[in-house]
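Now for chain A:
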Amino acid sequence: GFSQIGSESGWRAAETTVTKQEAEKRGIDLKFADAQQKQENQIKAIRSFIAQGVDAILIAPVVATGWDEVLEEAKDAEIPVVLLDRTVDADESLYLTAVTSDLVHEGEVAGQWLVDEMNGEDCRIVELQGTTGSSPAIDRKTGFEQGIEGHDNLEIVRSQTGDFTRAQGKVVMESFLKAEGGENICALYAHNDDMAVGAIQAIKEAGLKPGEDIRIVAIDAVPDAHKAIADGEMNATIELTPNMAGPALDALEAYLADGTEPEKWIQTESRLFTADDDNMAIFNEKKDLGY
Partner candidate 1 sequence: MTDTLTPDAPVLHARGISKFFPGTIALDDVELRLMPGEVHALLGENGAGKSTLIKCLTGAYRRDAGTMLMDGQEIHPVSTADSQRLGIGTVYQEVNLLPNLTVAENLFLGRQPMRGGFIARRRMNEEARAVLAGYGLRIDPAEPLTAYSVAIQQVIAIARAVEMSGKVLILDEPTASLDHDEVQLLFDVIRQVKARGLAVVFITHFLDQVFAISDRATVLRNGRVVGECLLAEMTQRDVVTMMLGRQLEARTKARDVGPAGKTLVEIDDLGKRGMMAPFSLNIREGEVVGLAGLLGSGRTETANLIFGVEPADQGRIALRGQDISIKNPRDAVAHRFALCPEDRKIDGIVGDLSVRDNIILALQARQGWMRPIPRAKVEEIAQSYVRALDIRLASLDMPIRLLSGGNQQKALLARWLATNPAFLILDEPTRGIDVGAHAEIIALIEQLRADGMALLVASSELEELVAYSTRVVVLRDRQQVRELTGDQITPDNIINAIATEEVA
Partner candidate 2 sequence: MTSQTIGPRPSVLRRILPQLVILAVALALNVAVFPEFFQIDFRNGRLFGNLIDVLNRGAPVALLCIGMTLVIATKGIDLSVGAVMAIAGAVAASVVVDGHGWGTALLAALAAGGLCGLWNGLLVAVLRIQPIVATLVLMVAGRGIAQLVTEGKILTFDNPGLIHLGAGTVAGVPTPILIWLALGALVTFVVRKTALGMLIEAIGINERSSRLAGINSRVLLVCVYLVSGLCAALAGVIVAADIKGADANNAGLWLELDAILAVVIGGNSLLGGRFSIIASLIGALIIQSVNSVILLSGLPPEFNLVIKALLILGILVIQSPRIGNYIYLLKASGPQPEPDAPASSPTKEETAR
């Protein structure tokens, strides 16, 4: 059983596709349950999986808290649980392993990139946050702030939520451009690529050159971001791999075969892509993954 959050973003859709592909590759019968972005639906789905007697459960938890009870039930029923792309605040004994990236680290990489890029020059940064209250928004913000800490030349002057969507990214960027004056903004940090892509359009419409007048760094590395980097409209993106299921299923197979306990945290790589990479090639590679 695989309890997915939903399909609120392209990245999420890609994760679903990849997971299904990985399962197919291994000849696993995957039961898929979409929670429409609601934790309660995920809990219901897990309970139903238990009632059905599946062999293992994959969850991409929508939020970190609130899983103890249902994980305990899974443990009772002796069904191993693997967490994908986010960990939970529960006792480690309740799940087999967690395959995640480090959200804070992603933010830090982005911050670090900007520090290197600016090389001591003054820079006024605007930030497009994810959905208020969601853990990627909180962690990526924290990470970025850690990344630029101690560099007084870098300053976040405005920060608003763009709800992880292109449309909001564009709208909020427009207001940033007006409130601060486009010339006064030197860099944009967006919590995901979709918002950055929206913001790029807003910057163009304001008569500025994205990527040159305003440097742009975002997270996820979705195909459109690679394209934007290839076009010189964006500077950097940090990959959050949609292939969480591969390592997860590997760990599960090993565990079910001979009881090998995997490590509690399998961290995926947070790779930084810049204009130095062959972005068009990556774009073509990724574009059919369901982003």
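Everything below uses one rule, namely that contacts are C-beta pairs under 8 Å (C-beta built on N, C-alpha and C of every residue); 3 or more make two chains touch, one makes a residue touch a chain; residues count from 1.
Behind the choice of candidates: all candidates are chains of the complex that A comes from, given by their letters.
Fair warning: this is a prediction, and the values are worked out from it, not measured in the lab.
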Touching candidate for chain A, same complex, options 1 or 2: 2
In the complex, chain A residues that touch candidate 2: 6-10, 13-14, 16, 129, 132, 158-161, 163-167, 170-172, 174-175, 178-179, 194, 197-198, 201, 205-207, 224, 290-291
